[in-house]
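All protein chains but one are shown at their positions in the complex.
For reference, chains read A and B in written order, and residue numbers begin at 1 within each chain.
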Amino acid sequence: MPAFGSFKDVTIDIEDHVAVVEFSKPSQNFFDVELISEIADAFEGLDETSDCRAIVLASPGRIFCAGANLNDGRDLGEKSPGHYPLYEQGVRLFRTTKPIVGAIQGAAIGGGFGLAMTPDFRVACPESRFSANFTRMGYHPGFGLTVTLPETIGRKHAERMLYNGCRVKGEEAFAMGLADVLVDGPKNVRPAAIELAREIAQCSPLGVVACRTIMRDGYADRIAAATDKELANQNSLRGTADFTEGVEAMTDRRLPHFIGA
Amino acid sequence: MPKIGEYNDITVNLENLVGTVEINRPPHNFFDLSLIQQIAQAFESLDKTSDCRSIVLCAEGKSFCAGANFTDGRALKGDGSEVGEREGDDEELPMGHLYVEAVRLFRTKKPIVGAIQGAAIGGGLGLAMMPDFRVTCPEARFAANFTRLGFHPGFGLTCTLTEAIGRKKAELMFYTSRRFKGDEAVAMGMADVLVPQDQVRSAAIELATEIAECSPLGVVACRQIMREGLADRVSAATAKELAVQTRLRDTDDFAEGVKAMTERRVPNFKSA
Partner (left out) sequence: MSKFGSFNEIGVEVANHVAIVEIQRPPHNFFNIPLIKEIAEAFEALDESDECRSIVLAAQGTAFCAGADFSDPNRNKVQSDQKPGGNPLYIEAVRMFRTSKPIVGAIQGAAIGGGLGLAMMPDFRVTCPEARFSANFTRQGYHPGFGLTVTLPEAIGRKNTELMFYTGRRFKGEEAFKMGLAEVLVPREQVRDAAVALATEIAECSPLGVVACRKIMREGFADRVREATDQELIEQGILRETVDFKEGTKAMTERRVASFIGR
């Protein structure tokens, strides 16, 4: 794929007008700024490729994406006033033009859940897990989840997931519209995602792209505005004792003891 | 359970970071301006204490809230005629003040779980749709039966019901005045959790506790984003609803609607 340059953690494979974009950071597929940036580069490159009419976003292994690599503090901090590399790269994923199907074969946790919400549609299996566990950690939802989640599953379900950080398994996800297709096991997820992408690819590319632009009108901007607010909240919470306690409790696998400060 | 504050028609308790606000006007818990003010007061006090992270709104008796108590200043007799004074032909219903107070309920900060153990009818449905989540049981009844009465939805329902179950289903409820059982309500998204009737309150407390285990600052900040503009939308909705209610209040169809309901028969409307 000469048009895309070379990627470190992302591969692209195009067949029958469907491009499979696979990101891989074994073993749990934590992401950092560079990974998000590479996925965005891939999507933007595919926008210019007439061979591609629909995209499948996938990852290898048991876990779709376990979240942000928190050990690398660089990604979460402000580079310069108002400049947050991680979310700037993240919003790029919402600005490209071709439909994307996510193959969510396992856990999508925290920021990984945010990444799972970038595709238009999601294929899941009973082993899939969606978890917005931010408030369990003394933190606040990010990656545009305060927009992508309610706009996909309605505000009621979104609020429930965000306020009590519950884990939603594949079948429940399908029932609430978080996943659009439910298949029998992790092995069947990617083929089913490709099948849906192929079905889309049989329709006229110009019509689909024009239509998607109308349907998603303002979506990326709403998400960009949301990430600003989410970041502001995250920044103020990162300095709290509750956040330190939340991260510690998660590492120690115990219930956190919050004090509201 | 430690009691908080002194109220006439509600009881407020706080335990294990969950505040319970119980309406005490059994069996049917009809609401009026005073009740709404007391609930708003309770929520605002609970907002201020870090000992409370989430709230359960519940009710004593058979119904959750079977509707409005018309007897404050303006009562309706069975035949549709009025008692009590009217300050002028253009006087806004007591509802006007009530809706202003009702909007206070949408401006507080902590997540609220409604324990809907029985009927939530008319304005009572409006009150039931105010919490973030609802726990209910098969025996509960949900109805927005305003148009059956010759009246019009209120309490911000044209906003809150739509935002909860989608416009199609909200329209269906408004135009048919149909009653839905608790299990149907959950299937439609009008309520979130279905349990046996004797477990409604404990299940509501359980959900509120689950929320209370999460970081209070994170939850409150997130809820603020999620509910952004809601109170203003509700306020705008009640303004429109009130205007229509004021107009319809004077129609023969309203008198007929109330009469028919009391006499348990199909109303004979005339579009006037």
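By our rule, a residue touches a chain if its C-beta (ideal position, glycine included) is under 8 Å from a C-beta of that chain, and two chains touch if they have at least 3 such contacts.
The model shown is predicted, which means the values in this text are computed figures rather than measured ones.
Hidden from this view is one chain, which touches chain A at 50, 53-54, 99, 120-121, 151-152, 154, 177, 180, 196, 199-200, 202-208, 210-212, 214-215.
Seen across the whole complex, the unshown chain contacts chain B at 146-153, 158, 162, 166-172, 174-178, 237, 240-241, 244, 247-248, 251, 253-254, 257, 266-267, 269-272.
Throughout what follows, only the chains that are shown with their structure count from here on.
Each chain gets a centre from the mean of its Cα atoms; for chain A and chain B, those two points are 37 Å apart.
Of all residues in chain B, only 50, 53, 111, 132-133, 163-164, 166, 189, 192, 207, 210-211, 213-219, 221-223, 225-226 touch chain A in the complex they form. Partner chain B is touched in their complex by these residues of chain A: 134-141, 146, 150, 154-156, 158-160, 162-166, 226, 229-230, 233, 236-237, 240, 242-243, 246, 255-256, 258-261.
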